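Below: the structure, in structure tokens.
A single protein chain has been omitted from the complex, and every remaining protein chain is retained in its original position.
What follows is subunit A.
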Amino acid sequence: MTMLPPLGRRAALAGAAGLGFASFAQAQQAETPRRGGTLRIATLGLDTADPHRHTGSIAVQQAYVEALTSIAANGTVEPFLAEAFEVSADGRVHSFRLREGVRFHDGSALTSAEVIANLERVKNRVRGGWLVSAMRLAESFEAPDARTVVIRMREPYAPLLNLLSELWILSPNSPGWDDTITRPIGTGPFTFGDWRPKARFVAPAFSGYWQPGRPYLAAVEFDLRDDADFSLALRAGDLHVASVGRDKLAALSRDPAIRLGKLKDTNWFFVSFNNRSPRAPFDDLRVRQAIAYSLDKRAFMNFTAGQDGIVTNQMVIPGNVHFDRAMHDADAHVRPDPDRARALLREAGVTPAQRRIELVSWQESYAQVAAQMVTRLGFPVNHVALDDLGAQRRLGQYDWDLAVFSSGPRADLFLRYVRMMSDGPNPVLWGGVQDPEFDALVNAAVREPDQARRAVAYNRAWQRVLDRYYTVVLGHSQNVIANRSEVQGWDPGFTWACHWASGGVAQAWLAPRNPAPRG
């Protein structure tokens, strides 16, 4: 079998440069990497020792477990534990050629048998998560030889290569394999060390790592505290890399020992209507349009992300292969038009003062900005700002009208579309869309093996979202990652992953600390 090099799935994202953020790679010194030291990182947490059971955003476990594929910093899928992969012309058969010489942390070798054991485990023993849904679409897992794995799907399934970037391959010798893994044995550059949930996780280096000479660091220590302000610890030198809020950027940018960069994928912000059981008059398209005309996207994004905010009507930003320029340029709501909004309301026979809008959001200040914009039409707004769980439950009751939310980076665009599908996971942020025609359009895109044709198919589905006003995209922003100047060889990736095939902690090293005066 001839394995083809992986196709580029997404073009490099434009826009990161020129937004006032230095590229880490440019700022780093061209020196021989130094060995030793502990890199201290604070981005997201670690909720489970069983990598197959994660349900949310992940940034830690990549340090000790790896997958067949990986998402590169530009969003393309690249080989990882599989050195090459091939998809059949009909999009149903995915073949992977495993890398030679890869060993688990217990010294055992990685072969196709271990990979298939992992696929089977996710398919049959794990209860939740989109990986389970994807694996249940598999007809068979085959191992023609010790280095080849074939996944045969029941139907063409284009997201698979990207989704496999988060199906981590573990040794079946990992304690708890038959139930919940308590001590994962992976192939990553670091091993599973001391984990104290919501406190810290220490991962010592793996001396038998398959990438020659790597990792350079002796260990990585993750700060797992929720909602902590990491900016002071960064400035004090107690952390090397951390995600920071935009309110801390002014102080951090004045510190010569700190560099600022961005995650390559975005958070997208949107106002969703209640699509599962819309209440009058928000079941009227004209009223939805009026609400959209009341929103000042630029002002909203200025508030949320300052000058780095990206205004568009799509779920990706310019530069992404799925971005549709014509659709973007045709955005009727790129600027607010309150007069048009009022005219639409009159046409629909709606007197705003007589209808109170129930608006649900998290306890985030940006939601209040959107609420104020809607209020200008004359609607009284009952803004219910809740914590994660409260919002989840309230949204699930579908007794509201508008929802202002955001959603973060994903390994594949499909993971954004699937949330709007009739049987999609956790659909509440997008108002629980129930639209068989939209489902069919997304499924058509999923079944399309050709990249260019798939982009067109996805955009057909997105056009339906725009036409039906299921949700109104306000814009995008990128999470800010700060690192100290002594960190070399590391740059924020496309997703939150701390380690991927062409970047991350395996390649990072620590230069001597610069004794520059502190700001």
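Note that a contact is a pair of C-beta atoms (placed from the backbone, for glycine too) under 8 Å apart; a residue touches a chain by one contact, two chains touch by 3 or more; residues count from 1.
One rule holds for everything that comes next: contacts and distances are computed from a predicted model.
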item: UniProt protein name of the chain not shown, from "Type-4 uracil-DNA glycosylase", "ABC transporter permease", "Protein-glutamate O-methyltransferase CheR" or "SUF system FeS cluster assembly SufBD core domain-containing protein"; value: "ABC transporter permease"
item: Residue in contact with the excluded chain [from A:Thr38, A:Ser88, A:Thr180 or A:Ser502]; value: A:Thr180
item: Option touching the unshown chain, where A:Pro144, A:Pro197 or A:Gly306 are the choices; value: A:Pro197
item: Full-complex contact with the absent chain, from A:Ser88, A:Asn302, A:Gln392 or A:Gln451; value: A:Gln392
item: Listed residues A:Ala89, A:Ala236 or A:Ala250, member touching the removed chain; value: A:Ala236
item: Residues belonging to subunit A that touch the chain removed from view; value: 47-50, 55-57, 127-130, 132-133, 180, 182, 196-200, 223, 225-228, 232-233, 235-239, 387-393, 415, 423-426, 518
